[in-house]
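Left out: one protein chain. Kept in place: all the others.
Order of writing sets the labels: A and B. Residues in every chain begin at 1.
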Amino acid sequence: MQNYSFDDTHIIDIPLEKAMTTENLQVFYGDNHAMHDASLEFPRYRIAALIGASGSGKSTYLRCLNRMNDRIATVKGKIMYRDTDINSKNINVYEVRKHISMVFQRPNPFAKSIRENITFALKRNGIKDKNELNKRVEESLKAAALWDEVKDELDKSALALSGGQAQRLCIARCVAMKPDILLLDEPASALDPISTAKIEETLQQLRKNYSIIIVTHNMQQASRIADYTAFFHMGHVLEYDETEKLFTNPEIKATEDYISGNFG
Amino acid sequence: MNSKTSNNIATGVIYVLVAAVIGILVFLLGYILWTGIPHISGHFLTSAAQSFRAGGGVRDQLFNSLYLLVLTLIISFPIALGSGIYLSEYAPNNWFTSLIRTAVEVLSSLPSVVVGLFGYLLFVIQFNMGFSILAGAIALTFFNLPLLTRSIEESLQDVSQLQREAGLSLGLSRWKTITGIVLPAAVPGILTGIILSAGRVFGEAAALIYTAGQSAPTVNYGDWNPADPASFLNPLRPAETLAVHIWKLNTEGVTPDAAAISSGASAVLIVVILLFNLLARMLGNWMYKKMTATR
Partner (left out) sequence: MDEIKKDLQNPSKATHQDYFGRTITYICIAFVGLLVISILYFITTRGIATFTANHVSLWKFLSGTNWNPGLLDKHGNPQIGALPMIVTSFSVTILAAVVATPFALGVALFMTEIAPEKGTKILQPVIELLVGIPSVVYGFIGLSVIVPLIRHTFGGTGFGILAGTLVLFVMVLPTITSLSVDSIKAVPMFYRSASLALGATRWQTIYKVVLRAATPGILTAVIFGMSRAFGEALAVQMVIGNAVLMPHGLLTPSSTLTSQLTTGIGNTTMGTLPNNALWSLALILLLMSLVFNILVRFIGKKGSLKK
């Protein structure tokens, strides 16, 4: 692989209200320095995509944003959310995750009914009213574009859903918690093209009410749905810009090589 | 001898060994059932044991075995569940955890007679409980804990890490994620583990001889007050189990038809344990189907 300079970076400040930002975020797996000085800003009600080759650190970075790396890695630096550094010791991670929710690469519905998949966390957070629960189930399934397909079989086991449906259920499950920010870790990588298209459509709808950060290895996907895109390479963020700018006129050689397929 | 001949001979030897092992099992089961089943009758299962006369039954021993099993599971399951959850979900990767794991391993490899003697020392002698069902159940708990703990830990480990991440990323506490998501998904494995351990507990005798005792006093099956000394539910009475009964008949017994009763009792023991095994298998399959298939 060609060696690209890690000092050559192009990272813009975003002139919009911020949903969250990171400052000098670093991740260590034991002695392995997996993420170097990532400082990015994510705007509200926009979609930001994180792209890069596998092993570039994009998923590692994403998982830091709602503290899912707590038990596996050491994370240094600041993660600012609502004027609070949520990467500091005294932070209640459970509250963080209520507001910053994550959808994973492989669909992981609970071994429960479709309805319970959505209501489980709600009930644990003190919502007991049946009508309210039903309302949330319907709203969130509609938001995830799954309602029409499953409205008659809400009590069926979620494990019987197809991969694409299951992933949309996982999105619905997050949406039902009414978070601020949705983190998605390659949500469509295990799915067929039709399901992928549905997920993308869903994300476009959700963008109106949620700030979304999505990791994807699929550049077309990033260019189709994201407002801003960051390019990760070997644990460094080399470029972060408006999606259109990044894909048509990248400032950095590495980015250009990657998006044109001349990488490696 | 060329390599082809030696290959054939070796393969032949392996076949013979396998056939011998299968033969041994068939003989064992066949012998127990063949000699035992003819002695099993309504009378045998529902009448009291006789010390000096022929024609005794195993009613009290059978009940004691079952009662002891239930008590043992009631005591050991919660502790094993907690320990299994700790080891699977909370245990940090440090010297203390490896010390604890070693302790569990040591406990599981201790001879059951040593565990029984410890129970005898602590409960029968030190706490002055006397030979009692409770002391027996606690001794069996000690014997059962490491095995049950490990099987629960393994069942929990079998649940995908994705399920835990899903729960945590919704803002649920680790505890709620474990109890609400991981544990229900592990239920088939845990149930199988419990039933298999029940089979072991049911057949265990060495740990019981000096804890639950070797006598089966006549009890009143109509007396439902556990505090009443004559009640069949009284946990502080001595209780000879089926397995202990077989042992006693064959070592110190003066019963004239000891061999016949032992055969019958062995057959009952084996049949119950076979049923447990079968149940474990069927329940496991059924629950797995129920959880994955559509309703």
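What we mean here is this: a residue touches a chain if its C-beta (ideal position, glycine included) is under 8 Å from a C-beta of that chain, and two chains touch if they have at least 3 such contacts.
Quantities reported herein were computed from a predicted structural model and do not represent experimental measurements.
Q: Among B:D60, B:E204 or B:E240, which residue is in contact with the omitted chain in the full complex?
A: Only one listed residue reaches the unshown chain, and that is B:E204.
Q: Given that one chain is not shown, which residue among A:L25, A:I47, A:M68 or A:V96 touches it?
A: Spelled out, the listed residue whose C-beta touches the missing chain is A:V96.
Q: Looking at the full complex, which residue from B:I37, B:L110 or B:L191 touches the chain that isn't shown here?
A: B:L110
Q: Using the touch definition from the top, which of B:S155, B:N234 or B:S266 touches the missing chain?
A: Considering the complete complex, B:S266 is the one touching the chain left out.
Q: Please output the residues of subunit A touching the missing chain, sorted low to high.
A: 81-84, 86, 90-92, 94-96, 99
Q: Applying the definition given at the start, please give the residues of subunit B touching the unseen chain.
A: Interface with the chain not displayed, on the subunit B side: 3-4, 6-7, 10-11, 13-18, 20-22, 24-25, 28-29, 31-32, 78-83, 85-87, 89-91, 99-100, 102-107, 109-115, 117-118, 120-122, 125, 142, 145-146, 149, 171-176, 178-179, 199-200, 202-206, 209-210, 243-244, 246-247, 250-251, 259, 262-263, 266, 269-270, 273-274, 276-277.
Operating definition for what follows: only the chains that are shown with their structure count from here on.
Q: Mind checking the centre-to-centre distance between subunit A and subunit B? Centres are C-alpha means, answer in whole Å.
A: Between these chains, centre-to-centre, one finds 48 Å.
Q: Provide the residue numbers of subunit B that touch subunit A in the complex, in ascending order.
A: 160, 162-163, 165-173, 176, 180-181, 184-185, 291-295
Q: Applying the document's contact rule, which stretches of subunit A touch subunit B when the two form their complex?
A: 66, 68, 94-99, 101-104, 106, 108-113, 120-121, 124-125, 155-157, 159-160, 170, 173-174, 177
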